[in-house]
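In this view, the complex is presented without one of its protein chains, the others remaining in place.
Then we have chain A:
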Amino acid sequence: MFPELNNLLNTSPDSVEQGTLTLLCDAGTDGSFLVHHFLSFYLKANCKVCFVALVQSFSHYNVVGQKLGVSLTSARERGQLVFLEGLKSSVDVVLRAEAEPHPLGFLREAGAGNLQPLYEFVREALEPVDCREAAWRSPVLLVDDLSVLLGLGVGAVAVLDFIHYCRATVCCSLQGSIVALVHDSGDAEDEESDVLLNGLSHQSHLILRAEGLATGFCRDVHGQLRILWRRPSPPTAARRDRSLTFQYKIQDKSVSFFARGMSPAVL
């Protein structure tokens, strides 16, 4: 969790916003630091987290989590974290007997129809079962990242439907939140990726867009983060600026944010 980012977004682990979809988007840079931020943020906030990790292994997220002060292993043992390790279970899907349903069952299907099994997995993971679960605050779904699904042969509309159902269940019924990462390929010819990014943007309440610098690599400024509040609901006057842009530098255990051109290395 990066306290500076919390300040920018006006949140803290004590006051978690509910019923929102936050879209993380990276273009020309790696936005995974945002995923690590939200993972540690919600674990610290005592939320029940379902993490659909399709990009890295559990131990990778665990190591980064430990740097940020959370232990994924113990969270998983406590039952706070439900971790779907895409890298490992995708092999299981291919090798195991056909009859058993699996969240990533679409990998076996030729047509790569829909993501209903994955949605069922999320719903079962986050639905409160008994009073023991009541110890956790609102449920949270975290996905890293949705673009991988496109690469696995799922259509953009199927991914949008998956998020749609997750919103209906997690955000509306259970009053939780969803955070999902998606890549912006910047390729106008890649229509599926465009439809996915724009469709998700239209569904989301908050968009964090990490972009590489247009001028190329820089040692002291790693990129810029654009924050866009899409549905600040009525009180627009209080939040006049619907969008803010900052530059950031990723450090060992934190990320520092500063106004554009105001890097400490420049001044």
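Going forward, contacts are C-beta pairs under 8 Å (C-beta built on N, C-alpha and C of every residue); 3 or more make two chains touch, one makes a residue touch a chain; residues count from 1.
Methods note: contacts and distances are computed from a predicted model.
Novice: Pick from "Ras-related protein Rab-30", "60s ribosomal protein", "Elongator complex protein 5" or "cyclin-dependent kinase" the UniProt protein name of the chain that isn't shown here.
Specialist: "Elongator complex protein 5"
Novice: Please identify which residue in A:N6, A:S71, A:Q116 or A:S185 touches the non-displayed chain.
Specialist: With A:N6, A:S71, A:Q116 or A:S185 as choices, the missing chain is touched by A:Q116.
Novice: Considering the complete complex, identify which of A:G31, A:G176 or A:G199 is in touch with the unshown chain.
Specialist: Considering all chains, including the one not shown, the answer is A:G199.
Novice: Identify the residue among A:E4, A:E127, A:D161 or A:D190 that touches the chain left out of the display.
Specialist: With A:E4, A:E127, A:D161 or A:D190 as choices, the missing chain is touched by A:D161.
Novice: Of A:V63, A:V94 or A:C172, which residue touches the hidden chain?
Specialist: A:C172
Novice: Mind listing the chain A residues that contact the chain we can't see here?
Specialist: 114, 116, 119, 157, 160-161, 164-165, 168, 172, 194-195, 198-199, 201-203, 207, 228, 230-231, 233-236, 240-243
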